[in-house]
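Of the protein chains in this complex, all but one are displayed in their positions.
Letters A and B mark the chains in the order given here, with residues in each chain numbered from 1 onward.
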Amino acid sequence: MMRMRFPLLLLLGIVFLASLSVSFGRQRHPDEEEQSSNNPFYISSDRLQTLFHNQYGQIRLLNSLHQRSNLLENLRDYALLEFKSKPNTLLLPHHLDAHFILLVLSGRAVVTLVNNDERNSYILEKDDALGIPAGTTYYVVNPDDNQNLRLIKLAIPVNKPGQIQQFFLSSTQYQQSYLQGFSNNILEASYNTELKEIKRVLFGEERQELEGVIVQLSKEQIRELSRNAKPSSSISSKDEPFNLKSRNPIYSNNFGKLFEVTPEKNPQLRQLNILLGSLYLNKGALMLPHYNSKAILILVVNEGKAKVESVGQREKEKQQQEKTREVQRYRAELSEDDIYLVPAAYPIALNATSNLNILAIGINAENNQRNFLAGEKDNVISHIHKPVIELAFPGPAQEVEKLIKNTRESYFADAQSQQRQDEERKRARSDRFASILGA
Amino acid sequence: MMRMRFPLLLLLGIVFLASLSVSFGRQRHPDEEEQSSNNPFYISSDRLQTLFHNQYGQIRLLNSLHQRSNLLENLRDYALLEFKSKPNTLLLPHHLDAHFILLVLSGRAVVTLVNNDERNSYILEKDDALGIPAGTTYYVVNPDDNQNLRLIKLAIPVNKPGQIQQFFLSSTQYQQSYLQGFSNNILEASYNTELKEIKRVLFGEERQELEGVIVQLSKEQIRELSRNAKPSSSISSKDEPFNLKSRNPIYSNNFGKLFEVTPEKNPQLRQLNILLGSLYLNKGALMLPHYNSKAILILVVNEGKAKVESVGQREKEKQQQEKTREVQRYRAELSEDDIYLVPAAYPIALNATSNLNILAIGINAENNQRNFLAGEKDNVISHIHKPVIELAFPGPAQEVEKLIKNTRESYFADAQSQQRQDEERKRARSDRFASILGA
Partner (left out) sequence: MMRMRFPLLLLLGIVFLASLSVSFGRQRHPDEEEQSSNNPFYISSDRLQTLFHNQYGQIRLLNSLHQRSNLLENLRDYALLEFKSKPNTLLLPHHLDAHFILLVLSGRAVVTLVNNDERNSYILEKDDALGIPAGTTYYVVNPDDNQNLRLIKLAIPVNKPGQIQQFFLSSTQYQQSYLQGFSNNILEASYNTELKEIKRVLFGEERQELEGVIVQLSKEQIRELSRNAKPSSSISSKDEPFNLKSRNPIYSNNFGKLFEVTPEKNPQLRQLNILLGSLYLNKGALMLPHYNSKAILILVVNEGKAKVESVGQREKEKQQQEKTREVQRYRAELSEDDIYLVPAAYPIALNATSNLNILAIGINAENNQRNFLAGEKDNVISHIHKPVIELAFPGPAQEVEKLIKNTRESYFADAQSQQRQDEERKRARSDRFASILGA
């Protein structure tokens, strides 16, 4: 353990020093920005750890989120799980040592929660969410004939921050039933039955028929498991699923829409201090630069591609004794299943390079505000006193104020400025003209 | 400091590697389980650190609970204190930099709490509990003529997680009064008295008469200190002691009883998010396998002996790139004063090998549920849909359902299965028969 750790630390140290050595001057534009490859906030889909997979589906884990950057230490209490399953399948009953919020990205799910005294089944569709308390035994059906199910879970572990354990009841080719952890005497006394019989009924023979914790279901089984399953409710309740789109989007125009449920609006989210959002951007749209006042956001790309830029700061050596901080750009190209972390107070802008759907999970979300830096509405710069604008920026106050709102849209806009569009149109026209002449 | 730490880490590393090297295959029953000796959840009574002892009693500490296993990191904010005193004694006035919950295991105590503006005395008996806010000056009398007093305190430190400091007013052979920490000038001005006089009245001469912080009391002194001491109240209040047995047991049958007070039922426990329980099992009884949904439990053996088994998981190397987790059994034989830690979501079963009383302190206890895995009631497996049972276990659903409840009891049962009893009876009979024949 020691031997492994030292070289690792050394390696990290070197990487860190290397990342610091890229310095740049004051007036130079920060074009040596962090690309996807060394942007600590970008997590490519293939970086998730596979906990289980077979022909019917897979479970993948992302934990130690806070280790990606010391700026995200407040994420250490959380882990993210991704689950995918084929049509007509079942994820077998199990429980976790973590609270979690489950969110359906695509497909449909019938989720059954079992406690010591009751059972509840819910049918969830895209953008449905459900809070599941730690220790609840549950199982998940993909009842669809054609569509894959994909969902993510934000987990808040109760034993050790950021680390989760799954306890399955079944013994399969891949793992033992947790009941097999008890000794023969305890098992015989608990079930008042001979060990041989217990083994036959609960754990099976040497050659396991189960290929793992995701198994196929017949149509009839699905019908039975879906019976009485309740759909998401528009009334916010303590234990029923809710849909992110059951209320009007908080922002909406021709370029995109953002649906959001905050802790203030839902008791399941309030208890965990979490917000959930679903962002839809059309191809070529820009979510205008903005920052979240206090929530740290985990973005999960559900569909499409996007370019993202976020702005932080880093220390810069100086001749004088003062250490100053310099603006640092973080950049990534996101595609399906990728994850992007947004620290609180860090400005961010998103450019959809295809039709895009991103799910957002925000921690420490109570009373979070989104402050925009461009556009008509919610533009924090537009509220600054005119004399301060005059001192803060080199241009005259009127020009700054005009510029700041020159995009007449709010929240979402065209990712190509009007000017550039005009130019391109002009150039295209003159090209056409030239080619006509040339021809 | 560095020099000491490295070998220690190395040693820990080796122990850790050694513990990992005990690997076992899938189908083999995990009989190479963790025994008491290397079970991280088991803490033998002699592992507590003695803070003080003299002929009249002792104070022992258990902190760094979370260092026993990285699975218990959420215990790092807590420490456990054990206090024992002889009949007719007094633990001298002091305060701690920690909130705590005090719980009487045996004997009687008169506890006096002193603040800047008031004094309150309470008389506590077995299974009485009392929350004491950080910084409260208090002292503890054992008013009994014959019986020793034994109590435990769960401490939640306010300066540094898991570390406590005791501030005593008295100077004894073993430690100085904290008042002696002030300089002569401050003392003289504070008490408007000459230093010599202060030393005579408050701190005593070179040769101390006090043999430490636990001292003997006369009958008359006990009478005076017990006057107006209030007993525990059945009404849950913010500051008066309460008895764990003032309500009906939550589980009760011929084999045992569990009394429990949860944060929902008592404001002192609510504030600290703690549950307290007192478990009584008859000799030969089994508390059926179950898990706590979210609380981490600290069990303290008050009387008797028990075998305990808890079930966790550990990582297992695999040929493929996936790391899977394997069931791991943790086992210990508990006797008086021993401590056992139970992570949330970990299945556990307890077998009383003599009449047994265990006290349970649960942290993160709000809304905790106990899910049983065998027996008639609160059996989480019994609520799973029949088709899922069919897929999860090799036996037919009906046989699984019958097996799971084959012990007609709930919560507590006979630690010897009926079958084995029958067999033994049969064998005994045939032995007798054989001996008759043989004779």
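By our rule, contacts are C-beta pairs under 8 Å (C-beta built on N, C-alpha and C of every residue); 3 or more make two chains touch, one makes a residue touch a chain.
Everything quoted here is computed from the prediction, not taken from an experiment.
Student: For a quick check of understanding: of A:Glu197, A:Glu240, A:Glu309 or A:Glu333, which residue touches the chain that isn't displayed?
Tutor: Answering carefully, the residue with contact to the hidden chain is A:Glu309.
Student: Which residue numbers on subunit A touch the omitted chain?
Tutor: Where subunit A meets the chain not shown: residues 9-10, 12-13, 16-17, 26-27, 29-30, 33, 70-74, 286, 288-289, 291-294, 296, 309, 311-313, 321-329, 331, 343-347, 349, 351, 364, 367, 369-375, 377-381, 383-388, 391-395, 399-400, 403-404, 406-408, 413-420.
Student: Which subunit B residues would touch the chain omitted from the figure, given the whole complex?
Tutor: 1-2, 49-53, 90, 92-93, 95-97, 99, 112, 114-119, 133-137, 139, 158-161, 163, 165-167, 169-170, 173-186, 188-194, 197-198, 200-206, 209-210, 215, 217, 221, 224-225
Methods note: only the chains that are shown with their structure count from here on.
Student: With centres defined as the mean C-alpha position, give me the subunit A-subunit B separation in Å.
Tutor: Distance between chain centres, rounded to whole Å: 39 Å.
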